[in-house]
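What you see is the complex with one protein chain gone and the rest in place.
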């Protein structure tokens, strides 16, 4: 790559840097890019990767919070894992979790969040602020308080919903526990998708939409041809994160305690019961490992789905 | 230049992050002053608020004063908490495992065994010294209550209180159903008969007997376990766990009669906040009979401080002992049974000042301290008979529990695995509520039990 | 014209339904605090203020709100700062294994939020002497939130045209200047989104603050909320509802502030 005949005027120090500066947009170069990434990676390594690997290791022991196994945990290899995957409860929980994720995250939060972001995209003023404020409020209220709100809403005898529908005594949480927690979680989590899509829609150049509108595209066609291609990356991220979080969401416990009869015991609740209530941390860690693997499958599925369309 | 600067800024942030934090703490415990901390699941303005205030406003100043009089400079700091028992236990375990934690801390007596096995607590005499055994207060504490704070025959802690379970009933509803105001059933059948009468009298929930997993430990303590005792069984006896035994089947059979026969509200057992609702319903006069602890009297329907206050509690709420299935068929051949739990308090084996900490422990269990703690409507059953006689006089229910119930009560096995067994028991009752036959539920329970306690060899059926 | 009218009607009907869906569950929160003896029933309140007095008199309630603000804002700032730097570098420079690393970290981050991770995190905090330090807790919370934050942030970075930075670069701006002058303002809605997200995550977090902060004077409102129960685990609905209402006010104010100041969107308006 070198070229021999440089003019004599060339400043000497520049010679050593021949080809040495980077050609990315901001001229960061790998060295500086690494420096930008380093502090985040350091925190992640110490406070995330290390403890996470520790959890995976705990899954291979019979560690408990108390009792003799707390003093001297034994290495049990894959016993926990095998026990976990051979109990029907786990697969029941997995199935319920899939319903929960699909219903509340993929269908509920993503669709509702996008719809609100789309409806509000060109608006300003009190209506937008009211809608967004309420949606966000549902999201940021601490779960300890939210559970009371929803019990007050869904209670069979005194609940607001039954009073409004005129069907006192209808036990939503008992007869339709999954539907209840799905709607609950949709209510609770829509804000994130709304905000993400709101910000993403802000990045769609309005001129693109204008030209599509001039070309006579209907609302749906505008979405499909202009908006979706533009925010595909955000959709992927959104789906991935929302699914991941919903997989690990513990808040259904506050509403149904996993019941009745385990009919709403999603995986996160299962882990909570095993690890915290029963104190079987080793077993709980093994179930966490299983959840991790399921999450991995889901993530790969999304990647395939959205990459293939590119 | 720029490159260098950005690098060093980044490095500085990272270093500051870890470095600053590392210098953030200083180790306490200086030369002359003895610093003690005391932790309890109590917090001013929240859970067990009165105990927290008792500690901060009375115990600490008085104890420091008393020590000063002896020429010792002791300061005590209270570390409040106010969370679920499970979370408090988690936090305690983590602290103790790491060699940290308060010098003196409260915990549930049911954890004594598992904490001892994990090495989180040690026999008091081992590290406090002989004064742990020679404390004069022991003489005032009944053996069963002492047992609560012991494991394998060694004293690990001091009991700080106990309780008992009874059958509460609503006298107004009873009158409506033609039942006596001084009702005292002597067999399970009498309970069922009373419930049936309440039902015909139009009482929405004739009897509330906690069941299912949503209620958690409340199902065991205010449901399955006292009934099991009434059927002559124990969840664990002589190292063997009770499987699909006759007592277990009897208990499940009673559940089946109540929830299969329309005497109880099955839905209430499945709701996450079912227990809260059962309290509210009782306070609103919709529940005829309720099996609950003395806590229900003191803190739930208490006209002044209760969460579901009943202004006419003393007139309306009746109480009776829990009968055995039939007279003389209860545990140890008893006619009546109950279950008890209670808190204990101990010294952290990691404490730098175990002797002073033990003094604080005994100070808090002195008659003066207990008298102070339980005044102003903050009545509860203390571990000391001498104090109980004096303070409980004003409260009929607590006197009743202390005099009639505690002599016949039983305690749970203080083993780590108990929590899982308890859950299995709750699941068995849940199965009954949703329609499974008692024999089937008992068989399922035994199967589950085998998985938990390590094989059929540890099970007696 | 009729189509337009129908569209308007449809729009407002939809908005009304949405508003109802998000408002009705909140009714309890606005009635119960003003009711003398709240139950799980939405009732017309008797407009008492004694519950508020009780919260004000509570020794830890109001200070804990301040702790929540410190923890959540501290975490949010750290998350946004570190994630922005990292995401920018990852977006603009192809580091080997970048995508695989991000996905792996994201998956691991889900384990860390699970119950099973509390033991490792606690013992780690003990070893690093971060117990009972709000700053330590902020670091730990930040570590758990960073992968998702970087992930989201990278999307925002990826979708900004590179010509802005190139332009600044030709004028002689250094990388840090480019980030400060150009990139950060361009992705401000993204930064605000992630900031609010981080705040919301910390705001309701109970377990980690409870385990890692023993000193009640450092504990956030989420922990204090859990204390508003009786010894038997029965909720003190008077305190809970009232504190819950007060608890939500700072976050709502924070959101309104952020959305007003940073949330407005930029339209490039370049391609016509």
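Chains here go by letter, A, B and C, matching the order in which they are written, and residues are numbered from 1 within each.
We adopt the following convention: a residue touches a chain if its C-beta (ideal position, glycine included) is under 8 Å from a C-beta of that chain, and two chains touch if they have at least 3 such contacts.
In this section, contacts and distances are computed from a predicted model.
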Among "Hydrogenase 4 subunit B", "Multiple sugar transport system ATP-binding protein", "MrpA C-terminal/MbhD domain-containing protein" or "Heterodisulfide reductase subunit B", the omitted chain is listed in UniProt as "Multiple sugar transport system ATP-binding protein"
Specify the residue from the set C:22, C:60 or C:164 that touches the hidden chain.
C:164
Sites on chain C contacted by the missing partner chain, in the whole complex:
161, 163-164, 166-174, 177, 181-182, 185-186, 188, 266-272
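The criterion applied here is as follows: only the chains that are shown with their structure count from here on.
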Please classify the inter-chain touch graph. Allowed labels: line, ring, star, complete, other.
complete
Report the inter-centroid distance (CA atoms only) between chain A and chain B in whole Å.
38
For chain A, which residues are shared contacts with two or more other chains?
32, 36, 39, 43, 46, 65, 151, 155, 276
Tell me, which residues of chain B touch at least two other chains?
6, 10, 17-18, 87, 90, 94, 97, 273, 277
Which bits of chain A are touching chain C when the two form their complex?
22, 24-30, 32-34, 36-37, 39-41, 43-44, 46-52, 54-56, 58-59, 63, 65, 112, 115-116, 119, 127, 129-145, 148-153, 155, 158-161, 163-164, 187, 191-192, 195-196, 198-203, 205-208, 230, 233-234, 237, 240-241, 244-245, 247-248, 250, 268, 271-272, 275-276, 281, 284-285, 287-288, 291-292, 295-296, 299, 303
State the interface residues of chain C toward chain B in the complex, per the touch definition above.
37, 39-40, 57-61, 85, 118-119, 122-123, 126, 128-133, 135-136, 139, 174-176, 207, 210-211, 214-216, 223-224, 226-237, 239
Touching residues on chain A, where the partner in the complex is chain B:
31-32, 35-36, 38-39, 42-43, 46, 64-71, 147, 151, 155-156, 171, 173-174, 253-262, 273, 276-280
